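Please read through the structure below; I'll follow up with questions.
Note that this complex is displayed minus one protein chain, with the remaining chains in position.
The first chain written gets the first letter, and so on, giving A and B; residue counts start at 1 in each chain.
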Amino acid sequence: MAKEVVDAMAMQRALTRITYEIIERNRGIGNLVLIGVKTRGVYLADRIASRLHQLEDTVVPVGQLDVSGYRDDIANSEPTTKAAISNLSTSVTDKKVVLVDDVLFTGRTIRAAMDAIMDLGRPNSINLAVLVDRGHRELPIRADFVGKNIPTAQNERIQVSVNEVDGKDSVEIITGKD
Amino acid sequence: MAEETSQGAQTTAQLAAFNQAEHSAEKTASVHQRLLVIGDGPNDFGHETELDAATYQTLSVLHKHNYDTVYLNNNPFSFSMENACGATVIMGDPSDAATVRQVIESEHITSIVPTVGGLTAMRTVEELIAHDYLDDKHINVLGMPLTTVRLINNPALMNQTLRDLGEPVITSQVASTTSDAFDIARQVGFPVIVKSVAPRGEGDRVLAENADQLDVALSAAFERSRTRQVIVDQSIVGLKEVSFEVLRDARGTELLLGAMEDMDPVGIHAADSIEVTPIQTLTDREYQKLRQAAFRVARRLHIVGVMHVQFALDPVLDNYFIMKVNPYYDRVSAMLSRASGYPIALVAANVMTGISLPEVRLSSRFAKRTALIEPVLDHVVVRFPIFAFDEAERRGVKVDRQLTTVQKSVGATLGIGRSLEEAMLKAMRAAHYHNRDFAFDALSKLSDNDLIQQLIHPHDNRMMLLLEAIRRGYQSDELAELTQIDEFYFHKLRNIYNLEVDIAAHAGSEEWLQRAKYYGFSDGLIAQLWQTNADAVMNQAHTAGIIPTYKTVEPTAGEFSEVVPTFYSTYELENESRPLADNTALVVTTGAFRLGDGAAGEYVMSTVISELHQQGIKTVVVNNNPNAISLIPQLTDKQYLEPQEISDILSIIDLEHPRWVFVPGNRLKLIGALRLRHINVVVINKDKASKAAQDGDQFLTRVVYHTNKIGVADPVEIAQTAYHAPTHRLVVDNQGVPGIDAEPGSMRQSGFYNTLFSAFSGHSRMVTTALPFPEFGLLNKGTGINWIRMLVRALLDKTTAADRRDFSQGPFITATRGDVEMVDIPVDLDTRWRANLPLAGAQFKLGAKINVKFPYEFKIIN
């Protein structure tokens, strides 16, 4: 059974607020790079970039991080392939990197993502923005920008839908078999 | 997991694209499309020329944006088919799915525009969806997704969707048998509303208050249903009925175009109600709640264009129900567009093609970005329905005058003023009551018992009835309880009544004359109260300098300097209307539709206007029909939304000093009054359908053009037709009827005439009359020559060599494929009006269609 907990309007507002907070935290966006975690994190990063562009008339580079094969939501799984960054037109060295993902859960994806970023260069800083923080962390990782905190049971699932791939914007809690 | 191929958004363009994707999944139009605009088909109940008007505006927008467009229609009175703004016009039945499929294939259509074809077009599209036809052909529908088209055609599904959205809807259940329907009625309790699932024609809602009425309602509803199913609804009779019209673009920007309230409660069909805009009796909270609800529905249905939502509001319990969702152009759109001057059809057409609201460019008449302003009014607009029951009763047919959930009105007028009283009186006056009906004492003989009965079960004359009740001392709260009409209106009606008494008591008083005019009393009404004649009142007002001031109809309530050339009269300080140039023609168009040839009249007069414009003449139109195509600002240089009584026309003439005044030939009193004042009247001659036609006779005609000015034989025959009810045919061969020997007396002015040869008299009896307006539909559509424009040129002494050639070709041989037929469509007046005898005859017709064996490309020489 699916229950919508964030609708399209609320999702847009959350991304808007995260964008403002990124500006606030980084004292401007001059040195900023966004890296979205595939698949939905990339679209969220694009949307944040588009918001920054609307506000500041500046294009912030967006990279894509592929964590396929790396399952955050299954306990004890180890990555079968290494996470890798693609489509980034600029180096990350000395940049303020903001990593963007849809859901923060155990923290393992993010650790892998940080490793991948470090492999590419030496950023000035790495921040984490997530649309949903559902709790149950297994690593000492904490998001800097959170759209919505949604406490969940272990057997529940959070499903983020974005218009670009899913035809709608929403966050749903899925319980039982779907 | 499949590898994603999406590219990083590194460029501004891509960013914009992503931005777009977030806001909406709705597709924007690509440039390589070929669009099919589905036509409105024949005129019918509740279908005047508003769709033709919207179509013309839509075609002009598509043309401006270089869309390759095809327009399919078979309405002989379609102005758009003859003025298609570069679109390919196909003559064919737009309500026939097979025809539409044929056109889609032969014309390589990629997208369909269903929003200016009314509910019929939505049904046709649904039929196309049904067999996955559109999906298979990769054809999309502009304005809404296919799922929404489906919802529009399936009330049960729509109700479920609205309920899922959290919107209150009426408890509504589908029944396939009479016994199922009774089960539902027993469960929700009487009264209930019965309607057909997938009805043929416009769906009707019938109120049943008891088992007998339910029996009757069910058999009619099952009969009408294409699926043999009916819907039984819980009744909400007595609630306040309001309509909100919203606009939404592909990026999700939503704005409120306007809202109307019905004076009459739910239980009287909205088209039969007296409607008022702006909203008078809602608090801001109620207003904003409904605005928000309308937006939610538009968002859920992914509307890209206009949508009208009809609500039933219970102000006591502070809740509402959604009664109707119309995501296409309709009479509410037309009315609100006329009321505010906001060009709804133009903006909707832009938005439908994917242009966002901030990007919509209007003509320079409007302030920049007016398209984005939510219209506000500084005037009141009242829409007044027209009933034509008298036509039936004059022919000895009894009809049921009680107003119900079934539409009985055949037309409407609007009145604009600066107070409700003024707007109301102007609307009633525009309705052209016989003086007898409009007299304040018209109902003085009604018994008290009948009065109360009619207060509870109102008839067409309820305004007079309410005034009579006030005269008899009923209090506002009593009346509100009996009628379920908001007390506010009784205070206003009482004000009208008090004015009437005071005016009557001050015969000849200049002060009271001023006051009477200020509140919208006409010369005729004042004359009644003063026991004099209208001319005397008009002269007194003129002498005293009590003359109308014209104010602009524009959407910003005076905040911006919009130079919209649309005006209404009132009696205040400032006149905003400046006369146009010397070379101006005033055109009096059709006014409210009654029965018969309303649509044909609008078609003819709009063509007259268009030709005048073509000839470089400035045109001013005066009309009061909210659905009239002649009122759209694209056709004329200036519009007066005014009643058409003699004094109204004279006031406009005093201001504009037109060189010509064009008047349809049936306005004999007006023509006489203008000629008396040496005004240059040009008559577009016409006659009602002939007596023979009314009696269902069969006859042949010769259509002739009479003039002595253009250097052709006079009169000259241009066509022959044959009539065999309900079919009019253009005839190719000479039918062997006697030659023309028209009585000169019957052809007083230049124009078209027809001479009838009755079959019953062996084709010998001969009557010559002015050509009835509907026959122009057959002539123009059948021959591909615009005879109306030729007439206008002749009247202006601007006949061309080509005209002369067309005129003198002798008996006309139709240029198109074989015989062309125009068929009067049957009107279900008998059932709507519950007539005791069949209402037959041409004067009870509302529309016609051109019969086409195979769709073909229609071209006309203008």
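Note that a residue touches a chain if its C-beta (ideal position, glycine included) is under 8 Å from a C-beta of that chain, and two chains touch if they have at least 3 such contacts.
One rule holds for everything that comes next: contacts and distances are computed from a predicted model.
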item	value
Name under which UniProt lists the unshown chain, selected from "UDP-glucose 6-dehydrogenase", "ABC transporter substrate-binding protein", "Carbamoyl phosphate synthase small chain" or "Aspartate carbamoyltransferase"	"Carbamoyl phosphate synthase small chain"
Touching partners, among the displayed chains, of the absent chain	A, B
Chain not shown: contacting residue from B:R401, B:R418 or B:H706	B:R418
Residue of B:T147, B:Q288, B:S444 or B:Q614 in touch with the missing chain, whole complex considered	B:Q288
Which residue of B:V188, B:A220 or B:V376 touches the chain not shown here	B:V376
Contact with the hidden chain (one of A:T19, A:T39 or A:N87)	A:T19
Absent chain, residues of subunit A that touch it	9, 12-13, 16-17, 19-21, 23-24, 27-28, 51, 54-55, 146
Contacts of subunit B with the absent chain, listed as residue ranges	19, 23, 251-253, 255-256, 278-285, 287-289, 291-292, 295, 315-316, 357-358, 367-369, 372-380, 418-420, 476-477, 480, 487-488, 491-492, 551, 556-561, 572-574
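The working rule: only the chains that are shown with their structure count from here on.
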item	value
Gap in Å, rounded to a whole number, between the CA centres of subunit B and subunit A	54
